[in-house]
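Just one protein chain is left out here, and the rest sit where they should.
For clarity, chains are labelled A, B and C in written order, and residue numbers in each chain start from 1.
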Amino acid sequence: MLEIATVFDFTRDAVIFAVGVTAVLASLGVILCSSPIYSALYLIGHMICLALLFLLYNAEFLAVVQIIVYAGAVMILFLFIIALLGGKKEVQENSFHRSIAITFVFILLGELCLSATVGPTKQVQGEIPADLFGTAKAIGLELFSKHLVAFELASGLLLVAAVGVICLAKFSFAPLRRRVR
Amino acid sequence: MLSLIIFIPLIAALGLLMVSRENTAMVKMVGVGASGASLALSLWLLFSFDTANAEMQFVQMFHWVPALHINYLLGVDGISLWMVVLTAFLGLIAVLFSFTQKEGLRNFVALMLALEAGTLGVFLALDTILFYVFWELMLVPTYFLIGVWGEGRRVYATMKFVIYTLAGSLLMLVAILSLTMVHYGATHDVTFDLRVLTQTHIDPATQMWMFFFFFVAFAIKVPVFPLHSWLPHTYVACPIPALILLTGAMSKTGAYGFLRFCLPLFPEAVESFATVIGLLAATGMVYGAWIAIAQKDLKALVAYSSISHLGFIVIGIFAHNGTGIEGSVLQMVNHGIIASALFLIVAFIELRMGTRNLDELQGLSKAMPVLYGSFMLITLAALGLPGLNGFVGEFMILMGVWTSSMFSGLSGLLVLMGGLSIVFASIYMLYMFQGSMQESPDNLPDGLTDIDRCEFKLILPACLLIILIGLYPKPFIDRITPSVDSLLHLEKTVNLHSGEESHH
Amino acid sequence: MGEQFVLLISAAIFCVGTAGFVIRKNPLIMFMSVELMLNSVNFLLVTYSSFLNSLDGQIFALMIMAVAAAEVVVGLAIILTIFRTRHDMDVDHIDVLKG
Partner (left out) sequence: MFASSWLILFFPLLGFIGLSWYGNRLSKKLAGLIGCGTVGASFFMTLVTLSNLLFLPAEERVGQVQTLYQWMSAGSFKLNLAILVDPLSVFMFLIVTGVGFVIHVYSVGYMHDDPEYSRFFSYLNLFIFSMLLLVAAADFFFLIVGWALVGLASYLLIGFWREKTSAVLAARKAFVMNVIGDVGMVIAAFAIFESFGTLNFVDVFAAAPGMFRPNDDTVLLITLLLLVGAFAKSAQLPLHTWLPDAMEGPTPVSALIHAATMVTAGVYLVARCHVLYELAPYTMYFIAGVGILTAVFAGSMALVQYDIKRVIAYSTMSQLGYMFLAVGIGVYSLGMFHLMTHAFFKALLFLAAGSVIHSLDGEQDIRKMGGLQRVMPLTHATFLIGALALAGFPLTSGYFSKEAIILSSYHAEMGNFVFWAIAVLTAGMTAFYIFRVYFYTFVGGLRSPGAHPHESPMIMVVPLAVLAVLALLGGLLGPWVDSFLSPVFGRVVEHHHDGALETIALVAGIGGIATAGLLYMVSKDRMDLIKEAMAPIYDLLFHKYYVDEIYDFLIVSPTKAIGAFLEQKAEREGIDFVVDEVGLQVKEVSRGISLWQSGKVRTYALNMIVGMVTILLFVVFM
């Protein structure tokens, strides 16, 4: 809501700041842990942080979805796979590739930050009643009117994904061989 | 009417795909029916054509892509008239002859019909985009005809042919689009109608590169001298029925393109490039003939002789005067008839003797008197014997070159090169004819038979036309003359001023 | 907190995800990094939807979640299949598409 962004509210800001920083730290945890199981746990933490942030930014429905879908379903799937494949630690070596990658990621970060300071974006006047904003009802109204096609397409996508997974997982494949020229 | 000429073969080609493979009787019927109907319609066109009218006749137009003003626009004038009749004529002969094909007859005939339709479309289209579509449509059946039914290094030949042609035609597409842009810049009117575009004034610098793009596309198809290297491979690999259409009709599309696009659209560029092109064409004439002398393979010999003869056509076009261009158009018809008849004869010989190598052929005339007679007639026409059709065209072309003002003083040299190639033509054609037909007949295989009635019927129309055009070319030339005249006296009227203002 | 903070957080998470994808060799962790990137974008969409008072952002985020879910499922299945055939978890060893 417009007022929220303009009215000074120290407690809320402090909470947002804390949760945001935690999310970043958790994400760092994801990529720095050598064992996938820890990464997965950090990711769950990150998801929860994000869900909290969603709540703080008036997106109750999405927050719930985030918890249920991501932290729930997706992460459980990750954990299953890790359990299945074994959480082997990987050996990290300081390679040329690694340093280049990190350099470029930092440049990217710098650029993103720079672009964030470009200036105020133009504000658009919304048309949803304030009290309804972010609730499941509002989202539902929006989703089933304006974005119906996208919604149906998403459902189709999920269906295809389900079928694809069954196909991938059910049949066994011969070991891949290097292509012979 | 014009649409029917194109689409009867095309639809028949598609329809053939629904006929069972084994049902050869049906395949033959559809093939002959479609190409025959096309020929009948084109003959009807020939007789109802208004000789005195230089405009496009029988124009048909539908909106095709209205948003871009691309129209389905067909029309025929004195130049394309003969090309259409020639293509339809050769189409029927080629389809009839393709029945000798042993394998995959149905697909073969279907592809032949599609090739015929594409070629006819090129000759009839007046919309540049439509022209381009048909231009590419010719390529697809050719690709399969050579690639699947060819002989020798057919894959190599096909690749070379297709890549060569595509490279040229893509350049042409660029030029086609920018041509419309130029017209749009002058009039704020999007059109792909060739009749309108020819009126557009294009400033000389732009003309140069546009002309060059068009020229390369057409020069590859003809082919003009340094761009010819696909031709020997393709012709040698190509199955003879397809070759009849390829050499008889398709190679004429390039020359036709010169007439339809290069001359009227870019007069200044033509003027500045004519000398170079004339030299290239003349070089090609001598070069092809010279190499033909060294050939042992009959098919390769005729292929190289085609390079030589097509050089004549190009040089006549760029002589840019009435005699030269009319001679070229007539020579296109002549070469279509002669070259395809020669290939037919090569095929007859190969069918019987199992070889095309001159060293292994000798004294066939003893066993094949009818073939001997027709072969002799066609040989004589090919080497330009006066009184037969080849001479009329070559005489007019060289006369046009001699009197042309386009070649900046080199006319004499070009005519001399033409004369040299005629001398060479007599040498290699006689090598071919005498080497295979005459001398001792001792080593002939038993049971060698003359061409049968059906084969004779295939070759007879060509022989008759050779004599007819040689004896009385007037009716042929009369239909060409008005269109050529209007082509030569075209005026660039559209927005000359806005064209000039854009310089400021 | 204002837009600046949101953008910074989002950028940071995105870059962390990127870095993770590039430097890690375990396909599972690479996948998690992709999730991080997606989440950072989701976060941005949601916050801006709130700033701009328009639900479109949230709808978009919802779609992304759906796609991400599908993607994860398929991706994990692929990883599983690869592991079953090659018994190897190092992506650098999987270079069948090499030119």
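Just so it is clear, contacts are C-beta pairs under 8 Å (C-beta built on N, C-alpha and C of every residue); 3 or more make two chains touch, one makes a residue touch a chain.
Values in this document were obtained by computation on a predicted structure and should not be read as measured data.
Colleague: Touched by the hidden chain, which of the shown chains?
Modeller: A, B, C
Colleague: Touching the absent chain in the whole complex: find that residue among B:Tyr72, B:Tyr184, B:Trp290 or B:Phe456.
Modeller: Considering all chains, including the one not shown, the answer is B:Trp290.
Colleague: Can you say which of A:Tyr38, A:Phe104 or A:Phe151 touches the chain missing from this structure?
Modeller: A:Phe104
Colleague: Which candidate, B:Thr51, B:Ser229, B:Thr355 or B:Ser408, sits in contact with the chain we can't see?
Modeller: Checking each option in B:Thr51, B:Ser229, B:Thr355 or B:Ser408, the one touching the absent chain turns out to be B:Ser229.
Colleague: Which listed residue, B:Met1, B:Val155, B:Leu351 or B:Val423, touches the chain dropped from view?
Modeller: B:Val423
Colleague: Using the touch rule from the top, list residues of chain A that touch the missing partner.
Modeller: 97, 100-101, 104-105, 107-108, 111-112, 114-115
Colleague: Under the stated touch rule, tell me which residues of chain B contact the chain that is not displayed.
Modeller: 159-160, 163-164, 226, 228-230, 232, 287, 290-295, 321-324, 326-327, 363, 365-366, 369, 373, 380, 383, 385-387, 391-392, 395-396, 398-400, 402-403, 415-416, 419-420, 422-423, 426-427, 430-431, 434, 437-441, 472-474, 477-478, 480-481, 484
Colleague: Even though one chain is hidden, which residues of chain C still touch it in the full complex?
Modeller: 18, 21-23, 25, 30, 91-92, 94-99
Everything below uses one rule, namely that only the chains that are shown with their structure count from here on.
Colleague: Measuring from the mean C-alpha position of chain A to the mean C-alpha position of chain C, what distance in angstrom results?
Modeller: 6
Colleague: Which whole number of Å gives the spacing of the CA centres of chain B and chain C?
Modeller: About 60 Å, centre to centre.
Colleague: Between chain A and chain B, tell me the centre distance in angstrom, where each centre is the average of that chain's C-alpha atoms.
Modeller: Computed value for the inter-centroid distance: 65 Å.
Colleague: With touch defined as at the start, can you tell me which chain A residues reach chain C in the complex?
Modeller: 1-2, 4-5, 13, 16-17, 20-21, 23-24, 27-28, 30-31, 36, 39-40, 43, 46-47, 50, 53-54, 57-59, 61-62, 65-66, 69-70, 73-74, 77-78, 81-82, 84-85, 88, 90, 92, 97-98, 101-102, 105-106, 108-109, 112-113, 116-117, 120-121, 123-128, 130, 133-134, 138-139, 142-143, 146-147, 150-151, 154-155, 157-158, 160-162, 164-165, 168-169, 172-176, 178-179
Colleague: Under the definition above, what is the set of chain C residues touching chain A in their complex?
Modeller: 1-9, 11-20, 22-26, 28-29, 31-33, 35-36, 39, 42-43, 46-47, 49-56, 58-59, 61-63, 65-74, 76-81, 83-86, 89-90, 96, 98
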